[in-house]
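Dropping the structure in here first, questions after.
One protein chain is absent from this view; the other protein chains keep their places.
Moving on to chain A:
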Amino acid sequence: MSGTKPDILWAPHQVDRFVVCDSELSLYHVESTVNSELKAGSLRLSEDSAATLLSINSDTPYMKCVAWYLNYDPECLLAVGQANGRVVLTSLGQDHNSKFKDLIGKEFVPKHARQCNTLAWNPLDSNWLAAGLDKHRADFSVLIWDICSKYTPDIVPMEKVRLSAGETETTLLVTKPLYELGQNDACLSLCWLPRDQKLLLAGMHRNLAIFDLRNTSQKMFVNTKAVQGVTVDPYFHDRVASFYEGQVAIWDLRKFEKPVLTLTEQPKPLTKVAWCPTRTGLLATLTRDSNIIRLYDMQHTPTPIGDETEPTIIERSVQPCDNYIASFAWHPTSQNRMIVVTPNRTMSDFTVFERISLAWSPITSLMWACGRHLYECAEEENDNSLEKDIATKMRLRALSRYGLDTEQVWRNHILAGNEDPQLKSLWYTLHFMKQYTEDMDQKSPGNKGSLVYAGIKSIVKSSLGMVESSRHNWSGLDKQSDIQNLNEERILALQLCGWIKKGTDVDVGPFLNSLVQEGEWERAAAVALFNLDIRRAIQILNEGASSEKGDLNLNVVAMALSGYTDEKNSLWREMCSTLRLQLNNPYLCVMFAFLTSETGSYDGVLYENKVAVRDRVAFACKFLSDSQLNRYIEKLTNEMKEAGNLEGILLTGLTKDGVDLMESYVDRTGDVQTASYCMLQGSPLDVLKDERVQYWIENYRNLLDAWRFWHKRAEFDIHRSKLDPSSKPLAQTAAMFPFFRKSPESKKPSAPETEADGFVLLGDTAHEQRKAAKGKTSEAEDSQPLEWTGQNLSKFEPLVQ
């Protein structure tokens, strides 16, 4: 504190006040700024606190150390140790009428002048103040003063006048200490031991000494260099820290012979070491020229056994500000809070955080422990579904019976929330596959049925080299284009793509109508165009422009289309091929790509990634020759597999290829629910037996278990056993229902309530019931158990073997 380096102290009782001392004492008041603006003249201490200067005291020059009186009254009474060894009582309080007025200005004078190094108020007898001084050959270095003792007039008045000019008549000098200890020695640091009012621990010149005031002739001491900054752990009164240069020694007073441990040495000398008063075993240290406070977290209760176990120490460091730190002070009551001051007196208030431990619950809430507190955190219900995690999504989808609509298979994407275009594509694909498998089986049983589920890639392959192209007339134009003659396989492929319906009619009319109904005008126009019906395409665009939600610009596109000319070098062609790249809608873009393309080269359409896979594949089936088509499908399949894009299931079907594709989808999304239900839709047995498929199914069942969706799992198992008879159907399904009738009180079984297949039954489902009812889900999982009687049960009975 030699004028340049400020020190900082919190008031022991008025916890919103602190003092910064360098050449003068400045008292500050701390305020929270959480709900208010920063007041004029306040200094910001942290994001949510600021300090206001209350008063400055410059009465006491040559300050070496300061200690705050530990009693509540009088407020802001400080003892200041000076360079000449005197100790002065001074006040920063506004209350000058206090009954302790006499104390203020009192001075305690040693026989021989030398520097005062340290001060310590006795925590039990509040009037006792210990002062540690430099060495003097003929004097003691530890003086214990009673601040209430009467003044002694036999002191040289000269000195008195000089040191306290202006207040001569009230100044009181005390020259007779209560105790004098440590003759011909130096005292560098002091602290009272909380064990007994009369025990004082002092860091002397070359030893640590415990003085017992009941018998001053005796002292306990240990030779050591670590004599600076002695301080007692407020939580374990036998644990003491002291330091020397860059090293901190921790002592156990019960075995005082040597330090119980020394902390890792710092490269620079330490300036302050302090135990956290609000938390066990946390020691803060500061070195010279550093902007870091190093913390040592001693993580256990010292056991009385006192064996050799070293405490687990976790070292941490905090950087409260960018500048070097001059000093710091722990807040006396706020947990782990401290204030630091830099040499140029900027201050900052901050809290050292406890190590937070955390855990996720299976129903996506996060619990964490910070210090002694627990916090639970749950995802908000009303969140945008796109941001929801897959865990939440799968849970909601399970509740809405996603995957279980085996009749209107496409509806599953609605059950999934109707938000994911890939899922939409997947479930439509599976829907068509199911539909045409049944169709095939009816026509010629056991023939091509299985081929449908093998995807377009296999279908196309099976018809290699059997197709020839022929020229077809454009309707509404005097133009002809080469179109492949559609064989049975290509028709099937177009059916799976959704372009044409059942039967042998190659008519996209119904498909166009449904697209128009859905408001997908651009797509409809493109499909019309690909079917060589430019008039219909223009008509659709006009329709779109005039509809409510439509885009007026579609008229402009229609106009551009109508200007189509077959002339190779026309302006129209030139403009369209450059301007088409500026169209935002991929379907409008591919329309012009198609019209301006050279015959037989359709890359502008085929490799436009924003166009749905089903439309590109259907286009390819119409326009590419067998070998081209094969190459294209092969390439696209690999692309889809790589990306884990569910649209690709159209190509791979539910084959090994499909499993590969699904594998990258699961790797990417974690959506084992879709993977399981998709594979259970119609995969051949050898695919179902694939290790990966089994693993997805197992994982999904495990999720349902964790969520306690018991009969969702039962439904899943029944669904599974339909396709894979070898997967053990639940003979116990019926038997488990009575369990759900258990009253909530009878929960928490002790013995493992395990059935043969690992079915664990725990009662109480009311919470899920409540949650589900709150949610948007159409059907609440757990509202069923209690009403799960006759009709529902009978629905399942035939399936249970």
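Keep in mind that, in the parts below, contacts are C-beta pairs under 8 Å (C-beta built on N, C-alpha and C of every residue); 3 or more make two chains touch, one makes a residue touch a chain; residues count from 1.
The rule is short, and it goes like this: contacts and distances are computed from a predicted model.
Chemist: Among "SEH1 like nucleoporin", "60S ribosome subunit biogenesis protein NIP7 homolog", "Large ribosomal subunit protein uL29m" or "Protein O-linked-mannose beta-1,2-N-acetylglucosaminyltransferase", go ahead and choose the protein name stored in UniProt for the chain not displayed.
Modeler: Of the names offered in "SEH1 like nucleoporin", "60S ribosome subunit biogenesis protein NIP7 homolog", "Large ribosomal subunit protein uL29m" or "Protein O-linked-mannose beta-1,2-N-acetylglucosaminyltransferase", the one UniProt assigns to the missing chain is "SEH1 like nucleoporin".
Chemist: Which one touches the absent chain: A:54, A:113, A:261 or A:390?
Modeler: A:390
Chemist: Return the single residue from A:115, A:197 or A:291 that touches the missing chain.
Modeler: Of the candidates A:115, A:197 or A:291, A:291 is in touch with the missing chain.
Chemist: Looking beyond the chains shown, say which of A:318, A:483, A:545 or A:723 touches the absent one.
Modeler: A:318
Chemist: Just to verify: which one of A:148, A:220, A:366 or A:581 makes contact with the chain not shown?
Modeler: Of all options in A:148, A:220, A:366 or A:581, contact with the hidden chain holds for A:366.
Chemist: In the full complex, which bits of chain A touch the chain not displayed? Write them out.
Modeler: On the chain A side, contact with the omitted chain comes from 44-47, 279-280, 291-292, 299-301, 303, 309, 312, 316-324, 346, 348, 350-351, 353-380, 383, 387, 389-391, 394, 663, 666-670, 672, 675, 692, 695-696, 698-700, 703, 705-708, 744, 748-752, 754, 758, 760, 762, 764, 766-767, 770.
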